[in-house]
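Encoded as structure tokens, here's the structure I'll be asking about.
All protein chains but one are shown at their positions in the complex.
A and B are the chain letters, set down in written order, and residue numbers restart from 1 in every chain.
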Amino acid sequence: MTAPLLSLRGISKSYGEVRANQGVDLDVAPRSIHAILGENGAGKSTLMKLIYGVEQPDDGTVAWQGEILSLASPAEARRKGIGMVFQHFSLFETLTVVENIQLVVQGRKADLIDRVKALGRDFGLEVDPLADVHALSVGERQRVEIIRCLMTDPKLLILDEPTSVLPPQSVGKLFETLRRLRDGGVSILFISHKLDEIRAICDRATILRAGRVTGNVDPREHDAHDLARMMIGRDMPEPMPALPRSGGEKQLEIVGLDYRPDDPFAVPLSNISLTVRAGEILGIAGISGNGQSELSALISGETRLPREATDRIFMMGQDVGTFGAAARRRLGFAFVPEDRLGRGAVPEMSLVLNSLLTAHPLGLKRHGLVDRAKAAAFTKDCIRQYDVRTPGPEAEAGALSGGNLQKFIVGREIMLAPRLLFVAQPTWGVDIGAASAIRRRLVALRNEGMAILVISEELEELFELCDFIQVLYHGTLSDPLVTRDTRPEEIGRYMIGAHSAAAKALA
Amino acid sequence: MNAIEFILAGMLAAATPFLLAALGEMVVERAGVLNLGVEGMMALGAVIAFIIVYHGGGHVLGFVAAGLASAILSLLFAVIALGFRANQVATGLAIGILGQGLSALFGKTYESLTVTGLPKLAVPGLSEIPVIGGLFVQDAAVWLTLAATLGIWAVFAYTKVGLVIRAIGENPKAAHAIGYPVIAIRVAAVAFGGAMAGFAGAYASVVYTPLWADGMIAGRGWIAIALVVFGTWLTGRIFLGACLFGAVSLMGLAAQATALDVPSQLLSSLPYIVTIVVLGIISADRRLLKLNGVASLGEPFER
Partner (left out) sequence: MTAPTTAFLPTLVRRERASLLAALIAPPVALAVATALNLALYVLMGRDPVAVVHAMLLEPFLSWASFSEVLLKAGPLLLIAQGLAIGFRAKVFNIGAEGQFILGAIFASSIPVWFPQATGQWIWPLMLLLGAIGGALWASITAFWRVRLNASEILVSLMLSLVATQLLNYLLLGPWKDPAGFNFPQSVMFQYDAMVPMLFAGTRVNVSLILTIVLSLAAWVFMQKSFTGYKLQVGGLAPRAAGYAGFSEGRAIWLSLLIGGFAAGLAGAAEVAGPLGQLQRSISTGYGYAAIIVAYLGGLHPLGIIASAMVMAVLYIGGDNAMVSANLPIAAVRVFQGSLLLAYLVAVAFVRYRLEWPRAAHRSPS
């Protein structure tokens, strides 16, 4: 075997009590695509930050081309030839593509524009160098990030969950780009928790579980089942079967909704229609940034419609377009937002006070004063029933891990016994065990007759949960597709807008 | 000289303290920091420059010392608000109170004394034009301020420094991720804003008025902060806004000269009232503010 390009030995990193990496060893060969596989919270992102110099390890050594390195900053990592594409991009929305590149690469603007175009041609990464970044789609932004990295001539390119923002069709194109890069002499560290992708493209895979390496294999020699066991330490949990039922009351109905937001960086919505009935789960698929947050806020009441827009949004049969969030909740609506800290919960407040946030109508206040005893009892209930790992009800929400806070918020909203439950990204950042518990709970509630709306980026999750799926693309929503009659590729076509283009061509 | 000629001739000089302070604050805010201590930094600059000029140190030294003193005060803001991540609003207010207190303390024995201002320099030819000719007869500090305005505009329009400042203001986390020292650049921006506020104060006390009186800044630092919003963080618009306020503050004098029967207190509060009204008009356009605003303004940066 050739000498490794990058070699880690005994890398450890802790954040307070959390040991994110413990004694990690890793060797990345030159000209290879190397996967770091692990579920949410396994320590993948921390490891990448250590390699890229964003953070420094508590212990262990990093060797680069045989030489011991101590990287103090990303700039230093870039000078050594290490580039990174982040999962949540580090682009500046108010600047143009070429201005974003100027921030990282020296050179005259005209030269940079030429180089952007040349790289685009060579590696299949076409993008307009003079476009404002806020006007680009998520896929285009990823291309900009990759181009920006490539312009520093890296020998190692780190990609953090690059496919999570792409529709299935674009994944193939990205892989083609990565193969061309490898053949051109660049090694790639590919972070993912998607087994099929890793088997499709990677030469080598290092598997992390709870901060430790649990395997170092050639992924093509192992089936998905093997890899999964190394990743989660047990077999995948079985999904709960949904009882067939339908025809319940319409609990949420949106009819031909158009919305132009105040925020110039937000996505306008046009002609949105959907219906959620009691005993049904409707899923909204789509790549984030296509209007999900705008639609969520319109359904939750955080954004209200202007007075003249009547008969657009109905909840439990009432026109609620101009209702605020509290008024909608009074009708029996509950909501788990995609951002937990700062929206679903107040980080600096205790769980008891966070219960009060939406559960106050359950008798947690009396004569305008907070009834602490009742709020504490409610919180203890929620912690027990939803298996929230926390020192106690007085712990601050901000001190909980993402997964535990999600369990708390989901629990709090379900305990409100809503008629209509809306969950955005139910299992983001939640470990597999907790994620499957949340999904089983949602299916059970559906079987009991609750109307449930789910927005998710994870197609597998939607296929596991939903009776119907609609796809959000560029602020428009597709017609509902019956999940069991639909293949993921079909949803994928809607996700990149190919379906509507084809429909227009036919018409 | 009629009222219009009077206002045109004096407008740029009256606008200069606003302009200097507002441009400094614009750079600070573009980098994502809100320093509300402008009033106090101006007051400190004003008294330092006055003391030096009064004792014969000359205007150049006066301006330099004023800029240094206010920059040091602004660095205190930077240590507390950026280093210790304290609430920027509260820290700015405290810096303002401290600066005003220090200026009163240092200036106590100079109360109501005067110095000589700067001579006016005329642009040959242009200054002969009727009505607007007065615009081209200004002192050296005004000409330098205009040059600085042009320079700041060019930095944001053409240079990488401007690009980096904008990037840090929009998304400090991303700027850090690609390797920019966010805190160091923000500290530099704050110090620049402090120096500019010091120059603004110096202009008020040793050129424009030119005398020292406790409280002589009279809200101009606050109006400068409002001007940054009026100008939607753009150099050119801030320049126009500063000219408007220069003209408004002269209108009071012009109106008194014409012996209109208006209470002088109403005329004195005209700049404040105009600020409130314009602030309402500009801010009501939420789209405009969002489009030009600074996304991370006032938020502490934490990796």
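Here is the rule we go by: a residue touches a chain if its C-beta (ideal position, glycine included) is under 8 Å from a C-beta of that chain, and two chains touch if they have at least 3 such contacts.
Bear in mind that the values here come from a model prediction, so they are computed numbers and not experimental data.
Looking at the whole complex, which of B:T116, B:Q256 or B:S283 touches the chain that is not displayed?
Only one listed residue reaches the unshown chain, and that is B:S283.
Which of these touches the unseen chain: A:S32, A:Q102, A:S300 or A:T379?
A:S300
For the chain that's not shown, point to the residue among B:S74, B:Q100 or B:S205 touching it.
Checking the options B:S74, B:Q100 or B:S205, the one contacting the hidden chain is B:Q100.
Which parts of subunit A face the unshown chain closely enough to count as touching?
16-17, 56-61, 70, 72-73, 75-76, 300-302, 324-329, 335, 337, 339, 342-349, 353, 356-358, 360, 365, 368-370, 395-396, 399
Provide the residue numbers of subunit B that touch the chain removed from this figure.
36, 40, 76, 80, 83-87, 89-91, 93-102, 104-105, 108, 179-181, 184, 214, 218-219, 222-223, 225-226, 229, 263, 265-266, 268-269, 272-273, 275-276, 279-281, 283-284, 286, 289, 302
Note that in this section only the chains that are shown with their structure count from here on.
Which of the residues in subunit A come into contact with subunit B in the complex?
Its residues touching subunit B are 54, 73-76, 78, 86, 89-95, 99, 102-104, 262-265.
Which of the residues in subunit B end up touching subunit A in this complex?
Touching subunit A: residues 160, 163-164, 166-167, 170-171, 173-180, 286-287, 290-291, 295, 303 of subunit B.
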